[in-house]
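Dropping a structure here in structure tokens format, bear with me for questions.
A protein chain is absent from this complex, but the other protein chains hold their places.
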Amino acid sequence: MARRSKIFDSFAEAVADIPDGSSIAFGGFAYPGVPFNLIRALLDQGAKGLTCITNGTGGAAADRMPDIGMLVENGQVAKVIAAFTAPTRASDRIPLTKFVDEGKVVAELVPQGTLAERLRAAGAGIPAFFTPTAVGTELAAGRETRRFGGREYLLEYAMPVDVAFLRAWKADSSGNLLFRRSQRNFNPIMAMAAKLVIVEVEEDFVEPGAIDPDEVHTSGIFVQRMVKIPPPPEGLWPGRRPERVLKS
Amino acid sequence: MARRSKIFDSFAEAVADIPDGSSIAFGGFAYPGVPFNLIRALLDQGAKGLTCITNGTGGAAADRMPDIGMLVENGQVAKVIAAFTAPTRASDRIPLTKFVDEGKVVAELVPQGTLAERLRAAGAGIPAFFTPTAVGTELAAGRETRRFGGREYLLEYAMPVDVAFLRAWKADSSGNLLFRRSQRNFNPIMAMAAKLVIVEVEEDFVEPGAIDPDEVHTSGIFVQRMVKIPPPPEGLWPGRRPERVLKS
Amino acid sequence: MSTGLERQQIADRLAQEFRDGWIVNLGVGMPTMCSNTPIDTDIIYHSENGVIGSGPVLPDGQEDVHLVNAGGQNVSLKPGAAIVHHADSFAIIRSGRIDVTVLGIYEVACNGDFANWKVAGANGGGIGGAMDLAACAKQVFVILEHATRDGKPRLLAQCALPVTARGVVTTIATNLGLFKPMGDRFLLREIAPGVSVDEVRAATGAPVEVAVDLRVIRTL
Partner (left out) sequence: MSTGLERQQIADRLAQEFRDGWIVNLGVGMPTMCSNTPIDTDIIYHSENGVIGSGPVLPDGQEDVHLVNAGGQNVSLKPGAAIVHHADSFAIIRSGRIDVTVLGIYEVACNGDFANWKVAGANGGGIGGAMDLAACAKQVFVILEHATRDGKPRLLAQCALPVTARGVVTTIATNLGLFKPMGDRFLLREIAPGVSVDEVRAATGAPVEVAVDLRVIRTL
């Protein structure tokens, strides 16, 4: 029996059934590995009351690609969990700030390593763990800490998510993924943490077996849906020279 | 300033300074990835009072390669931490059994996934975590458990080690490692858990840059010493056809 | 020696429970025989040492010496396979992504407890990945001879040996039939050809309920 293909024809189709209230993890750090095309499709799809898990929400830069800040501005977001919930430079403005200040969006600030480890824990069946990060800071106020070997650690909980949006470099049709360079970032651990994993892929799909099993970054068992990114201008390609991305 | 090379000329030299009382993690599952040559060198070197962390101690099979059981028989081992501390078949005998029965060696039995996660936690700066494994069993008797989301979990602690012995397929001179197929097993996480990582390598060393950074399994920042395995009979090659190992 | 099904036939019956797309983990021994069963479902075999998508065991002379399954056999890889390290392999297990694990065991109780890591009087045991798999797989199938070599029942009201996990077994396959633990009894779903219900009851250490639609196992 052939199972349904994981390859979808459009981003719209791939995100069509995401319900209101979903928690969605968005891969990416700076622009590499950010699922811009899936974010744009989600802006069109319109699901509301979302919890967005992401390193940052974007919107500080002038040349703006689809970002979590736009989902916020579009009224789709109830909560953001991120390592940046305000700009680091006082002079910058990000769209999230206004919504948080007005009480329309809840922002949970999480140190980046803790964010990564909470996602990894969810994907590893570990409900909670201890970390030295944030001990003695405002973020640890009133929370459970414990000493191991003379040092104080903070209890942190796994962060499972309903959906992960990823951007990968190459994929085979069974869902095995390769990320190129720092495109990898949060993508593999978000794939592990999610029930439904949707991936935008830069290169043409290859047959199963074309990627060496030793080189796979994310196994196809984690991946349910994939869409090939069309060439620009239809598809969104970050950075200045998408033609080199396609060839490298 | 050039740092000292990580490439050692002999296994004897690579293990010469391991002191009595060290904790040593041994990579490998069945025979792939087992550091047979380093184990043999350690038998010759003679360090005593060792704590050996390993999936199993070996010695049940007829065609015996250097294994932890031999270190036990050689009087070098104080403690074994493993997922197998007795044979699964009642008819099998393993060398460890006699020493445990006589109280000469302490054996700590750890479920394999917990063993892996405790090593990974040590390499990730996580002092303790909760796992569902072993809850309700003899191994959890009297130990701390806790409920998360209606399910009971067992508290487990990180397992840092002094030394890790690994076997890799390829390496560059800066210590970046590639493992082939199921040779990977415990090797990368033991590298993360150890202060001193010593690797026996099957293929000739390549220059830094010859391994694609996206394909590295263990970064050279984890690796301090490497030795090229000589061809048989001088070097130990598991399985039946080492000539294919060298060429594949 | 034993009545009812041969070992491969027990595995065959269990393998027919696998559903299309399942991720299946087979333990050492009889469980790996499930991969010999010709079934038309698309199964992904996972083994605890980090192999996702293994294929048949390779004959002597064709082995890949870097590649073994959980039982140390030289397996092949199917197209689309991937390798992960041990922590990631057990991340897959603990996070509940294994649809079924099939384990060879010593004994099972009608409350779903089972034992497979420590024999009576032993100083230590062999757990391997069984405790992680038992605690975390979506379903736990166990496969065993219905009785010990000296004729004692291995399907019991309560486990006598130290358990591997509690209340997790969903399906039991033995040489005498296919069973489901029901709390205070075993449900006999299917019976081996040539075996009577009375024989099953006599060989079982807990009450046996016979399914209203009891069928005889069709051997392949």
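Quick notes on this one:
By written order: A, B and C. Residues from 1 in each chain.
Basically, a residue touches a chain if its C-beta (ideal position, glycine included) is under 8 Å from a C-beta of that chain, and two chains touch if they have at least 3 such contacts.
Keep in mind it's a predicted model, so treat the numbers as computed, not measured.
Considering the whole complex, the hidden chain is in touch with A, B. Which of A:15, A:161 or A:189 touches the hidden chain is settled by the complete complex: it is A:189.
Summary of contacts with the chain left out: across B:15, B:83, B:126 or B:201, the touching residue is B:126.
For the chain left out of this panel, the touching residue among A:15, A:38, A:53 or A:86 is A:86.
The set of chain B residues touching the chain not shown comprises 1-3, 120, 122-126, 172, 174-176, 192, 207-209, 213-214, 216, 219-222.
In the full complex, chain A touches the hidden chain at residues 29-32, 55-56, 83-88, 90, 96-97, 100-101, 107, 109-114, 116-117, 119-120, 131-139, 169, 180-189, 217, 238-242, 244-245, 248.
Just so we're on the same page, only the chains that are shown with their structure count from here on.
The most central chain, judged by C-alpha centres against the centre of all protein C-alpha atoms, is B.
For chain A, residues that reach two or more other chains under the stated contact definition are 124-126, 213-214. Under the contact definition stated at the top, the residues of chain C that touch 2 or more other chains are 77, 83-84, 87, 90, 93-94, 136.
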